[in-house]
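Just one protein chain is left out here, and the rest sit where they should.
Here the chain labels run A, B and C in written order, and each chain numbers its own residues starting at 1.
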Amino acid sequence: MTAALLMVLVPAVAALLGLLLGGMSRPLAAAIAVGGTASALGVALYLALLEPWAEPLIGTGFGEGTLPLGATVVDGLASTVALMVCFVSLLVQIYSIGYMREEPRYSSYAAFISLFTAAMLAVVVAGDLLLLVIGWEVMGLCSYLLIGQRWEQEEARRAAVKAFLVTKIGDIGFIIGIVVLIGATATTLLPDAVRAAADDPTVATVASGLILLGVLGKSAQFPLHAWLPDAMAGPSPVSALIHAATMVAAGVYVVARLYPMYLAAPAILTAMAVIACVTMLGAAVIAVVQDDLKRVLAWSTVSQLAYMVAALALGARDAAIFHMLSHAFSKALLFLAAGAVIHAVGSGALRELGGLRRSMPVTFITMTIGLLALVGVFPLAGFFSKESVLVAAEHAAHGDAEVASWVGWTVLVVSILTIAVTAAYAQRLWLLTWSGPRRDSSSGVREVPAVMFVPLVVLVVPAVVFGFSALERAWLPTWIQATVTEPLGTAEALRPEVATVVLSVVAVIVGAGAALVFRHRETFARGRAGSFVAAGFGFDAVYQGLVVRPFLVVVGWVTAFDRSAIQRSVSGVGVGTLRAGSLLQRPYRGDVQRYVSSAVTAVVVAIVVMLVAIAT
Amino acid sequence: MHLSLPLLLSVSLFGIGVYGLLVRRNAILILMSVELMLNGVNVSLVAFDVYWADVLHAGQSMVIFVITIAAAEIGLGLAILLLLFRARRTIAIDEATELHEEAS
Amino acid sequence: MTIQSIDLLTLSPTLVVAVGALLALVAELVTGRGQVALGVGLTALVVATPLAVLASGEQTLCNGADAACAYVVSPLAVALQLIVLVSTAVVLLMASGDVSDGTIPGGEFVFLILCSASGAVLVPATTDLVTLIVALEVVSLPTFALVALRRGEPRAAEAALKAFIFSIVSVAVSLYGISLLYGTTGVVSFEQLAAAATLTDPTPLGTAGLVMVLAVIGFKIAAVPFHAWAPDTYQGATAPVAAYLSVVSKTAGFAALLLVTWTFAGWSEVWAPVVGVLAGLTMLIGNAVALKQRHAVRLLAWSSIAQAGYILVPLGAVTSSVVWGPEVTDAVIGYLVAYAAMNLGAFAVVSVVARRDGAESLADYRGLAWRSPWLAVSLAFFLASLAGLPPGLIGLLVKVRVLVVPVDAGLWWLAVVMAVATVIGLAYYLVWAALLFARSETADDEGLTHRLAVRSWTSTVAVAVCVALTVAFSLAPSLALGLVDRL
Partner (left out) sequence: MTSSWLLPALLVVPLLGALAMLLAGRGAERWATWFGVGVQSAGLLLTLLVMAQFSQTQSGSMQMVVEHSWIPELLVDFRIGVDGISLPLVVLTSLLGWCAAVYAVRRVAEPGRARAFVGLLLLLQVGMLGTFMALDLILFFLFFEVVLAPMWFLIAFWGSGERRRSANTFILYTVLGSVVMLLGFLVVIVETGSADMVALANGLGAQMSTSAQLTAALLILGGLAVKTPMWPLHTWLPDAHTAAPTVGSVLLAGVLLKMGTYGMVRIVVPTLPDAMVSIAPYLAAFAVIGILYGALASYGQDDLKRVIAFSSVGHMGFVLLGISTLSVVGINAALFGNIAHGLITGLLFFVVGGIKQRTGSTAFADLPRSLYASAPRLGFLLGFAAVASLGMPGLAGFWGEFLALVGAYHPLVPERLFYRVLLVLAAMGMVLAAAYFLKVLRRVGQGPAPETLLDDVATDEWLSWTPLVALIVILGVAPFLLLQVTEPAVRVVVESVAGALP
């Protein structure tokens, strides 16, 4: 049993115990959940202390023959991401104690979060493709369960099913991709498979393309993005953990894990870049016109994830991971803060918010920092990570990447545009939530309890300082660059460059300025076009028409076919036999003379037939 | 005498018997028809016996058996008909249809 | 030409049964009690059984000159005789109830049954067409009287008449066929006929004769198209007599068929297709019409028609690749043995239930399991055996054994027809079995639960014997399938 596996198993066991014993008492359930996650964090710290970036920690799996399982790889990348996952999970668990105080099903809720943590960690440390698949799918399951936590509401039920099915559609590709990878490389070990696949362009292209489908689903990229905004029906801590910091980032992480294979498939990288561009700008635009606090953040998440995908497409894996980590902190912070607002006010609808500054000072400050980090204001983490993506785009535009330079240019331009739009929706969100006339006096809104705001405060720290970690080559870049599949020592510091900094600062000012200028316009009264944009460019209707309705029609056909054709043919045989029986019964009317006549006739016929037969 | 003449007789007897069997309604007449058929058998047996000049005279001896069988059959048949007549007051064979398939 | 020796020991099975018949008649006259006649009859059968085994391989009534014997006991013949003797004994046990309550007169009944049985014992040992046809008549004629014997049943005469008319017509046809065969070959003994058949191709006259000879056999085994009498006659007769007709009489018919087909093995291209087609029609028509039955005995009648079809399959499958021999005969004998046990068992239960409850229609069997659990379980077991469904293993195994032959011969249509027929057959056995265990739904079923005063333990013994035999065959199927090899 390796420590890595232990890190996965501890929260898993906590989940099991939580399900078995959690029903007994709330504090016990909370203790199990927090304890489990904290222990996982402890193991993650221990692993980090072993300096895995210098020498990856390889854990062999169990079982021989067809399906060995449980091999782990902890390299610098895995160790870093694991730390982030455990850290955010722990904060979310603590936060949930307060947030879910009134929740009747708290124990199963906490247990599912623990299970999620275990699954995510399994993805992070997976050394074989099968463990990767397990973690990948169990994450999806937990997402489904937690989105549907409040299944008394139709909205939650629908959103849960939608989330599961849309990601599952992507997962067909993912699973087939894994099958192809295993089939083509004849190994289930992740490093070996990746190395082997990287040497064969065909396999690399097919496998990475298929796996990309799963990534698009999990990381909510076009065209499999539609589930994430609806997933906001889940509790806010869930959104913070699963739909902002970790699970949606797992797609990016998996591509990073299999990166050599992707680098061997330029066509796929180009596709990724295009998808990222579409998603990035589209989601940001949609975010501008949302009416709900969490939906703004959800579309923002979609948009930000696109940055990471874009970075991956441009060959800048380190930048992608850097942005992923920094985004995890800031977005988790934002969702938890949003949760605090919703907890206090009782609604996340932007119409009903405003002027909460005084009554919720801690939440106000932390959320403001979070928004600034999201927009990428110096010197917060988001600034540095976003800049690293822009720098990568610039390099690609100059032809320093696997993809063509037009791809780099496109990404660069779209990224800058998106920064402006991001600044606009962040500004709008901030204004609608915190400024304006006081609305809290009559409703008695108060600051959330310490158990909830302490995690916010804690998250502020990385959101502020994390950006500096990449300035030196020996710091973060060395950590995240070190993987088993790539040679060591090529890490580069991720520093902003003047040109991109200037461009992005201009973009932020333009975006935020526009939001300020238009602040007095009634932002909720929209024309047709506005509603169309707010509804995600009508994408759900396309889904409805292209997938759901044809599916239901085919179901109808098959069901009807089964009822009529097949069932009836079977019962028809039965009825037919009975009819034949009746028919054959008819001649026997009791008249022996008829009986004898037919017998004699039969003899004559038989004689004639046989005589003919003998003669010929 | 050529073999075909007695065989013609035999076939005729047998055929008349079959005809009677198929068209007569009176049970007694049916018994007689069967007797005709058996006599047709007898004729052909004797004819074949002569034709083969069978030293064992299997054909002729068989005729004896056939006659015996016929006698036994007639005896038994009349007894059954008597029983039937007692129960039904008729020996019309097409009226003995109480036992038959019932459509269900 | 003299008959040099008459080996009484070899002839004894037939003789003992025949003498038993007379003694039984006398015994009833003397004592006035039908049960005594039954006892005498049973004794005769019990004595005859080991004698039959002892006589295996013997021959008698031989003509010194060319050592042609009129009575030859091959192992095959012994097997058939055993089926006849044991089955007849079971029928006697079954009938004890009918005898004691006067439904049938004991002395006459035993006399007639044993007369017929003596003929049935004789059939498989005959060696020429003349003796064969006479023996078959000995089997047949008493049975018509047996059917008519039933007192208080106005339809008995009609039932007897139908069988009788069918019989005399088919005998007449077959006799004509024999005369044609005689005309073609000039001989009547099986050996000489067989020699002639191997030497020459079938002539038109011979072909017609052979097909006509099959008529009487078809009547005896109630194969399509000579089957129509069976349901009506069975229904009009008492259950034991119906059982006798469906088992012993049928066994005699199959014995004759085996002899004829052996004799004309050289002309198998004439009779095998005919038998095959008859087998297929018999299975399909028997089972299909049985599906529609609501009367217990009629259902068994149609079932036994269908079963005869199964037994015909191996003979119908005789081709150039599968010749007449142990592969074929063992299948036939095995099936006959199993069929005797399970079919007699079913009739035995029906007989008991009919006497106890006056049950005739299938509906009367509803809920039998709650009135007489053991009878119901036994009947279900027999039905399962007839259907070929475990736990009635022997029923299944003999079907498998039979099916081997067409498969081996590559006669696919016959194999498939049999497969389909088996499935159809399963349906009606199931319907009946389901009724046995169904809860009574209406109150007027109460009337059926009262039991007739006259009960006969010997009838129950008949059921028990059949259960024992069927179970024994199921556990050790070789007893049935390998019977000939053991004799």
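Following the convention adopted for this analysis, a contact is a pair of C-beta atoms (placed from the backbone, for glycine too) under 8 Å apart; a residue touches a chain by one contact, two chains touch by 3 or more.
Bear in mind the structure is a predicted one, so any value in this text is a computation, not a measurement.
Within the full complex, the chain left out of the display contacts the shown chains A, C.
Remark: the omitted chain is touched by one listed residue; of C:Ile6, C:Leu29, C:Val323 or C:Ala434 this is C:Ala434.
In the complete complex, the residue from A:Ile97, A:Met120, A:Val180 or A:Ile480 that touches the missing chain is A:Val180. Interface note for the absent chain: among C:Asn287, C:Thr422 or C:Thr470, the touching residue is C:Thr422. Looking at chain C, the residues touching the absent chain are 330, 334, 377, 384, 389-391, 393, 396-397, 400-401, 403-404, 407-408, 415-416, 419-420, 422-423, 426-427, 430-431, 434, 437-439, 477-478, 481-482.
Residue positions on chain A in contact with the hidden chain: 19, 62-69, 108, 130, 133-134, 136-138, 141, 144, 148, 151-152, 157, 160-161, 164-165, 168-169, 171-172, 175-176, 179-180, 182-184, 551, 554-556, 558-559, 562, 566-567, 570-571, 574, in rising order.
Quick note on the criterion: only the chains that are shown with their structure count from here on.
Should one ask which of A-C and A-B has more C-beta pairs in contact, the pair is A-C. Per-chain Cα centroids separate chain B from chain C by 25 Å. Measuring from the averaged C-alpha position of chain A to that of chain C gives a distance of 77 Å. Per-chain Cα centroids separate chain A from chain B by 95 Å. For chain B, residues that reach two or more other chains under the stated contact definition are 21, 30, 93, 96-101, 103-104.
Among all residues of chain C, those that touch two or more other chains are 161-162, 165, 169, 173, 231-232, 289, 292.
Residues 161-162, 165-166, 169-170, 173, 201-202, 204, 207-208, 211-212, 215, 218, 225-226, 228-229, 231-232, 269-270, 273-274, 285, 288-292, 424, 427 of chain C are the ones touching chain A in the complex. By the touch rule above, chain A contacts chain B in their complex via residues 582, 585-586, 588-593, 596-597, 600.
Of all residues in chain A, only 577-578, 580-582, 584-585, 587-588, 590, 592-593, 595-596, 598-600, 602-603, 606-607, 610-611, 613-615 touch chain C in the complex they form.
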